[in-house]
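This view holds just a subset of the chains, kept in their places.
Letters A and B name the chains as they come in the text, with residue numbers starting at 1 for each one.
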Amino acid sequence: MPLDPARLFDPDPTQKSAAMYLYELVAKKPIYSPHGHVNPAFFSKPNYHFKNPVELFIQPDHYVIRMLYSQGITYDRILTSENPRAVWQLFASNYFLYRGTPSGIWLDHEMWEVFGVKEKLTGDSADRIYDQIVHMLAGEEFTPRNLYKKFSIAVLATTDSATDTLEHHQAILNSGWDGRIIPTFRPDNLINLNASDWIQNIHLLEKVSGIQIGSYKEFIQALEQRRSYFKSMGATASDVSPAQPITAWLSPNEMEVIFQRALQGKPAPPDAVNFSAHMLIELARMCVEDGLVMQIHPAIYRNHNPQVMKEFGPDTGFDIPVRTEFTRQLKPLLDRFGNHPNLTLILFNLDESALPRELAPLAGAYPAIKLGPPWWFLDSWNGMRRYFDQVMETTGIYNTVGFNDDTRGLLSIPARHDVWRRASANWLAGLLVRGVIDREDAETMIHELTDGLVKKAYHL
Amino acid sequence: MPLDPARLFDPDPTQKSAAMYLYELVAKKPIYSPHGHVNPAFFSKPNYHFKNPVELFIQPDHYVIRMLYSQGITYDRILTSENPRAVWQLFASNYFLYRGTPSGIWLDHEMWEVFGVKEKLTGDSADRIYDQIVHMLAGEEFTPRNLYKKFSIAVLATTDSATDTLEHHQAILNSGWDGRIIPTFRPDNLINLNASDWIQNIHLLEKVSGIQIGSYKEFIQALEQRRSYFKSMGATASDVSPAQPITAWLSPNEMEVIFQRALQGKPAPPDAVNFSAHMLIELARMCVEDGLVMQIHPAIYRNHNPQVMKEFGPDTGFDIPVRTEFTRQLKPLLDRFGNHPNLTLILFNLDESALPRELAPLAGAYPAIKLGPPWWFLDSWNGMRRYFDQVMETTGIYNTVGFNDDTRGLLSIPARHDVWRRASANWLAGLLVRGVIDREDAETMIHELTDGLVKKAYHL
C-alpha cells in the first residue's frame, strides 16, 4: 500500500511543513541501533536467506502473534512450521486487526519500502504477496548483510546472555565483513535466583569463564571476566531486567551467605530480592570501572499466561507490565554512584505514571542518569508523543538518548527509526511554530535526536 | 442554545472535514446501550410521564448535583420535592458551573435537540425554559416509550440486583411493546460480606429462587438459578463492582467455612476479601457455562462522605476512584479462564495510569478480555481522546467493545452516544489525515466503533 510521504505529521499545514523540513534533514542518516534482539546468526553466514514472510514477519514477533491470539486464533495455527502459506493466509485475512497499531505501521512500511508491495494485504491478495516476497527473499539483495547495508545501519547491538560465547559475533569479525554487530552483556539469568536454571547458568559461567565459582567473590570475578570478553568483542553496554528496580547495598558477608544458600539450592524466601537488589549496585560499580553503559529495563510480569508458556514458551505476547517506582527504589544505587562521572545509567520504563513524576526529575538532576526512549508498548506514535510531552520539559533532550528499536525483526528496524524521526521532527516542529525554539535550535535538535545523543550515550 | 453541527472536532480543516464525513455515516444509526441504570419502570407503564426538568435532569443525576454541592449549595435545597421551580431556578443560576464539563455538553444537547430550547440557560431564562419543558413533557411524544423510539434505541440494558424479580421487565414483555429493555445480572450485594444487609439479601435470594440456602453450594445453585431466570428475561450480561479486582481460587471447603461464618453474622477479618476474590472466579466459571458476558467495574470508594451518606443516601456524587492493579490481581481468574473461548470479560477502569500499562497489554493478548469504554468520570470528550490515545495502539479496536452510556438519565443517552460517535470519528480522521489508515479502513472502523463491536461483545 503506498505510503504518504508526510505521514504521521500533525495536519496543520504550518506544523506539517516544518516537520517535513526537519524530517528530511535526517531521513536518510545512518541508523544506530544500540539495543535490540536481532539474531547475530543472520550475519555470521554471508549467504543467510530468509525463506518466507511467515518466518520473517509473523512467527518471531510477539507484537504480531499476540494480536491474533487475542482474537481467538490459537498458536498451533500460527506457530507451526508446516504450510507457511496457510499461516500467511490466516494472517492476511486478519490483517485488519492491526489497523491503527504500530505493528500495522511497521508492516505497511516494510512491505512497501523493502518489497515494493503495491497492494493492501488482505485474504484476497495474500497469495500474490506471499509469492512476491518469497521470490525477492531468494535474491542476493535480501541477505541480512545486504539488508544491513541497504538500511544504512551503522551499528547493531544484540542482547546476549552473560554466558554466551558470542560465536556468531566472532564469526562476523573473522569474516572481515565491515558491518558492526556488537554484543550487549545481559546477566539476568545469573542474577535472578528464582530462575529455575540458575545453578546450570552458574555452571555455564564457570565453563565459559574458566573460573571455578565456589564463592560470591569468584562469581563476581567470573562476571567481570565475561564483561571484559564482551568489551573485547565490541560491547559498549550492559543490560538488566529486574522484576522491580529495587537496589540495596549488602555487605560481602551477607552476599556470601545468600550465594552459598543459592548454590546449595536452598535460598531463603527474601534471598532472591536481596541478591538482585545488591547485584544492581554491583553491576553499576562494574560499569564505573570498565566503562560499559548500564541499562535497566524493569517491571514486567513475564510469562503471565501459564497455559501459553507451557505449550509455546516465552516471548509469545504474555509479558505484562506492572506498576513501578524509582525515587525510593533506586536511591541506594544513586547514593553510591549517582554523581559518578563514569556511570551512564539508562532507565527504561513502561509505567508512564512514573515518567513526569519520577524519571524526568531524576534524569534532569543526576549526572549518571539518562532517560531511555519509549519502549515496547510505548514504541509507537502516541507513545512517543506522550514521551516528548511528559519528559522533555523537565529532563531536557540532553539527558535522553535518542531511540532504541529493541526488536527481533531486522526488517522492522528502518520502519521503527522512521517513526521516531518523524515523531521527533513533529515534536520539534510543534515547538518551532509555537515560538519556543528557533529554526537553528530545531535543526540542531533533530540531529541530536537522530544520532547525536545515541552515539554519545552508548559510546558508539 | 444552538449546537454547532461540527462541534467537538479538531479545528484543522482537513481533519475536521474527514471527521464530519465519518461522523455522518453513523450519526443516525440505532443506539445499543448494553450497560446503564435507566429505571425499567419508565417503560412498564405505556403512559408514564416525566413531570418536570428537575425530576428529569437534576435530581437523579449525581454528576449534576455534586457540582452544585461542591460550590456550597447544600442538598436540602436541591433534593427536595417541594417547589421544583425554585430548584430549577437555583440550578439555572448556577448553570455556568458546567461550562466545559460533559454534563454541560449533554444538557445543552438535551435541551436543544430534545426540547428545542433556543435560549441559553441562565437565572434569567430559567422560568421560560421550565415552562416550555413542562409543557412538552406532558405531550404524548415524551413518554419514555416514545422517547426510546425517537432516540432510535435498539437495546437498552438495565442493571438489576440478582434478587430482583424483574417485574417491570416482565410487564414490558407482557405488554407486547417491541422495545428491547433487558436486565443485567448484578450480584454485588450477595458477594460483599461487608454489606450491612448481606443476610437479608441471602434471605431475599432464597425467596426469589425458591432454594433454601444453608450452604455455599446452595448459594451457588441459587445464583445460577437467578442467572437462568435473567437469561430467560433477555439478559446477555452480568456485572460486578468489587472494591479491587482481586481474584483467588479457594477450595470448596474454605468457601463453605467462610460462608457459614457469614451466615452466623461472624465473619473473620479477611473473609470479605477472600469471599469476593473467589466469587469473581466463580462468576467467570458461570459465564463460561451459561454464556452471559462478565463485566467488572472496580476500584471505587463508595459513599466517601459520611455526612452526605447519612442525610441523603448513596449516589450523591461521593463515590471516589482509587488506584488499582490488574496484572497481578486478575491473574488467578485468567489462569483458569483467560484462554477460554466462552468467556467475554469486559474490564472497566477509572485509574488511567493502568490503561496503557496493564489493561491495553492484557486485552491485546488474552482472548477472554475485552476493554470497556471510558467510564463515568472518563465518559467525556477528553476522557475519550485519552482512551483512544492510550489504548488503541496496543489493544487494537477489535479488543474493545464500543460505547456504554452507563446512565440513569434516559434523555442523556443520545447526547452521550453522540459524543462517542464524534470522538470516534475525530480519532479516525486523525489517523486518516496522518496516513495511518485509508478511507476504506476508516469507514469500516467507524461502523465497528458505533455498533459492530458492541453487538458482538454483548451478544446483542
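FYI, a residue touches a chain if its C-beta (ideal position, glycine included) is under 8 Å from a C-beta of that chain, and two chains touch if they have at least 3 such contacts.
No experiment lies behind these values; they were computed from the predicted model shown.
Participant: Since every chain shares one sequence and 2 appear in place, tell me the total number of copies in the complex.
Facilitator: If we count all chains in the complex, we get 3 identical copies.
Here is the rule we go by: only the chains that are shown with their structure count from here on.
Participant: Which stretch or stretches of chain B touch chain A in the complex?
Facilitator: 10, 12, 14-15, 325, 327-328, 331, 334-335, 338-339, 341, 353-354, 356-358, 360-367, 369, 389-390, 392-394, 396-399, 430-431, 433-438, 441, 444-445
Participant: Applying the document's contact rule, which stretches of chain A touch chain B when the two form their complex?
Facilitator: 1, 3-4, 6-12, 66-67, 69-72, 96-102, 104-105, 120, 301, 304-308, 317-318, 320-323, 350-353, 377-378, 380-383, 385-386
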